[in-house]
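== subunit A ==
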Amino acid sequence: MIEDLIIYGLISGAVYSLLALGFTLIYGVADIVNMAHGAFYMLGAYMFYIFAVEYFSLEPFLAVILAVILIGFIGMIVYRVFIDPVLDDIVAIMVVTLGVALVFQQIIILHFTGSDIAINLLSGSVDILGLPVDYHRILAFVVSLVLFAVLWVFIRKSKIGGAMRAVAQDREAAMLMGINTERLYMLTMAISASFAALAGILIAAYTAANPQMWTSPLGMSFAIVVLGGLGSIKGSLVGAFIIGYAEKAVTIWTGMAYLEGATSFVVLVVVLLLKPAGLFGKRREMEE
Partner candidate 1 sequence: MYLLEVENLTKRFGGLTAVNKVSFHVDEGEIVGLIGPNGAGKTTLFNLITGFLKSDSGTVRFKGKDITRLEPHEIVNEGVARTFQVVRPFHHLPAIANVMVSCVSPRGARKLEWLKSPERKALDMLEEVGLTEMMLEPAENLAHGDLKRLEMARALATEPELLLLDEPFSGLNPIETDYLLKSIRRFHLDGYTMVIVEHKLHALMKLVKRVIVLHYGEKIAEGSPKEISQNKKVIEVYMGRVA
Partner candidate 2 sequence: MVLSYFRRGYSTFTAKVIDVPPRLLSFLFFLLLLVFPLTKPSSDLLQTLAQYSTLAIFAASWDFLVGRSGQLSLGHALFFGVAAYSTGGLISHFGLPLWETIPLSVLICVLVAFLVGFPCLRVKGPYLALVTLAFPIILLTIFLGLPSDWFGAENGITGLPVFFPIEKGLGWQAQERALYQQSIAQYYLILLFLFVSSYILYKLAYSKTGIILVSILDDEVASKASGINTTKYKLMAFGISGFFAALSGCLYVHSGHTGSVGLSSLALTQSFVPIILTIFGGLGTIYGPIAGAYILMFLGEFVLHDLMLGLAGLMTDIGLVGLGQHLEWNISTWVGSGTSPGLIFIIIVIILVIKWPTGIAKSLVDKLDDLQEARELEERGKKK
């Protein structure tokens, strides 16, 4: 039982951290609460399906890359068309992105008629601590952590990363220093969306995909980000693992798998009630 928890919690946590990172990035840098974040997660899974199974029969690896890049692109378009016109109005952004998410949902329903689909990445498993763990989950774990590390380094060391941190701290000052915020936002959005898409593919591969699957990741992202403190990258990592473990714990101990989706929302509400500033309680600084 405990091994279940440890191993699966670990894997969930790693993949969730990718998801949360995308969310906290776009919020930290551009102050955008992207309600369609979960939708990118969903689109990732479905795009992979289309590339690998339905329309083309590409190698899974290639399909993943294509799907992720495509969603990144879609993310930029969503920003440019829907978010940019209402950038200063938080309410409008939320309503619009929620609408966009619903639109994506309906489009998926139109095409896939609302039933679940299954994706396959790798097959085979290995034994860890006496538990058979799919290769695929291990892959998810490794890929997630590697990408997280890459992004972390990117933000701390590269010029663009520095620009992101600058804009996160003070948009106006950054603009005065000549940083092109619009292009930066688009890039951030692309990264955010592609990370969500990747998380979607990785997770859907061992669960399933359905047109309503975008709400849980949204709640989860928010829960993690609130837990870890907004704009804090380290916080996203820690928060992701906490949520990952919480979810698995609930599932394992109550035996009701369907509660998984609601867990993160419950955590979200509880955290917001008790400590609205989150564990790391930083404001909008993209520091550790």
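Selection criteria: all candidates are chains of the complex that A comes from, given by their letters.
Everything below uses one rule, namely that contacts are C-beta pairs under 8 Å (C-beta built on N, C-alpha and C of every residue); 3 or more make two chains touch, one makes a residue touch a chain; residues count from 1.
The model shown is predicted, which means the values in this text are computed figures rather than measured ones.
Participant: Could you check which of 1 or 2 is in contact with subunit A in this complex?
Facilitator: So the candidate in touch with subunit A would be 2.
Participant: Could you pull out which subunit A residues touch candidate 2 in their complex?
Facilitator: Listed in rising order, the residues of subunit A that touch candidate 2 are 33, 35, 82, 85-86, 89-92, 94-96, 98-100, 102-103, 106-107, 109-110, 215, 219, 222, 226, 256, 258-259, 261-262, 265-266, 268-269, 272-273, 276.
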